[in-house]
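Moving on to subunit A:
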Amino acid sequence: MKKLILAIAIMLIATAVVSCSSGPTLRLLNWGEYLNEDVIDAFEEEYGITIKQTVASSNELFYSKIVSNTTAYDLVIPSDYMVEKMVEEDLLLELDYSLIPNKDLVTYMAGVDDIYASMTATTLARTGETVDYSVYAVPYFWGTYGIIYNNRVDGLEEALNEYGWSVYFDAETYFPDASRGMYDVPQDAYATALIYLGENPNDYSQDLLDSAQTILQNAHFSQWADDALKRDVEAGNLDMAFAYTGDYLDRLYIQLDDGRTLEEVQADFNIYVPDPTIVFIDNMVIPYTATNLDAAHKFINFLLDPEIMALNAQSVGYAVPTEEAYDVIISYLDSEDSYLSSWAYANQTYYNKDREGTYYPMTSLPSTFVDDITTMVDAVKVSS
Partner candidate 1 sequence: MATKKPLIELIHVTKTYDEEHVVNDVNLAIYPNEFVTLLGPSGCGKTTTLRMIAGFVQPDDGEIIINGKLFNNLPPYARPIHTVFQRYALFPHLDVFDNVAFGLNNRSWDYLLNFFGEEKVTAEAKELANGKDVSKRLIHKVISKKIESSVKEALALVKLSGYENRRIDQISGGQQQRVALARALVNKPQILLLDEPLAALDLKLRQNMQYELKEMQRELGITFVFVTHDQEEAMTMSDRIVVMKDGLIQQIGTPKSIYNEPINRYVAQFIGESNIIPGTYIKKDLVNFLGVDFACMGYTFDKGESVDVVIRPEDFDVVELDKAKLIGKVTFSLFKGVHNELEVEIGDTTLLLHTYESYEIGQSIGISIDPYEIHMMKVEVNE
Partner candidate 2 sequence: MMKRYSDYPVATLKEYGYRDYSKMKPVNKVLKTILAYVLILGLYLSIIVIAIESFNSSTSMSRFAGFSLEWYPNILQEEDLMTAIAATFIVSLIATAIATILGTFFAIGLYAMNKRKRQQWMLLNNVPILNADIVTGFSLMLIFSFFNQFIKMVFVGLRGDWSLFGPTTLILAHLFFTFPYVVLNVMPKLKETDPNLMDAAMDLGVKPFKAITKVLIPAIKAGIFAGMLLAFTMSIDDFVISFFNSGELNVNLANGNQFIMNFDNLSVWIYGVLGKRNLSPSVYAFSTLLTIFTLVALIGYQMSKNKKDKGRVKVKK
């Protein structure tokens, strides 16, 4: 028993030594692997502020962590609809743009502006209030959703380019033997079904819910998962799956790291971004729990710097929200470093700033709707 106590003591001391920090800290609630270590180092070096990151895996967890107030976070990076919800529930502080001078030096991409406008519109429709979301949020990354597909299946690529969403949802007509995966977030499933129907994915009615259920059932999904989807398509165990474009790029970069070429990877699996599609935007916001406002603003300002934003994008794989940062990335197209040039090429291919399309960010639905959608999706799963 004495030995055990000794062991605990040693562990405690060891961890205390490992993670002991001095100076002011910025408590950041973030997604996993969503911030380049180099950026952290640069920020800590420049401002002498230590970044303590907590990782959570869903917007809902962000929300509950903020609401339950178990820890006072200074900065959170929730997605669009969660920003709406947080604003609505008065969980966010307004930004002090005088502390963010870099904002004046950059231009948000057209898509980003569309998304913010769309968020304002949905809020207006729902609550009758006009909210300017840029008051609370600065975009961090954004991205499209697409259909990641197994390119080893003959004709799938051509069919997707020709028929789009139908190939994915209409399992009876197109590739009945192909296996399909859906993101295991009920609202995402509902929204994609609505988009396929030509509806606004943020609308809700019983009729839409029933139609969505029929569509989801007819797709005969063989998999409802998160991260596993992209890995399974990559391995050839799944043929089509709804996924973030960033998820695809993430796997792409890993394979490039392993020494494969862009063409080889694309021949194995690729992503098709339909139009219209769902988009997400992750935003830097300051929750009401924040204790170190200064550090939070400094961090936001720091990240708006195009070079820093591009640096951050190097390890993350989502689209940068500013044209300036995009240009920095594109400048690497001719880089001698094959990884950097592939990265720039991927950005040009999948996140082209000139791409035209209709983008729908998903809004936060009232909890009774969420309840119904969850129940509907559960029913789809149960009936399979």
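The definition used in the following text is that contacts are C-beta pairs under 8 Å (C-beta built on N, C-alpha and C of every residue); 3 or more make two chains touch, one makes a residue touch a chain; residues count from 1.
Basis for inclusion: all candidates are chains of the complex that A comes from, given by their letters.
Because the structure is predicted, anything quoted here is derived from the model rather than measured.
Undergrad: Touching subunit A in this complex is which of 1 or 2?
TA: The single touching candidate among 1 or 2 is 2.
Undergrad: Which part of subunit A faces candidate 2 closely enough to touch in the complex?
TA: 1, 4-5, 7-8, 11-12, 14-16, 18-25, 27, 31-34, 52-58, 61, 68-72, 226-227, 231, 234-235, 237, 250, 254, 258, 289, 291
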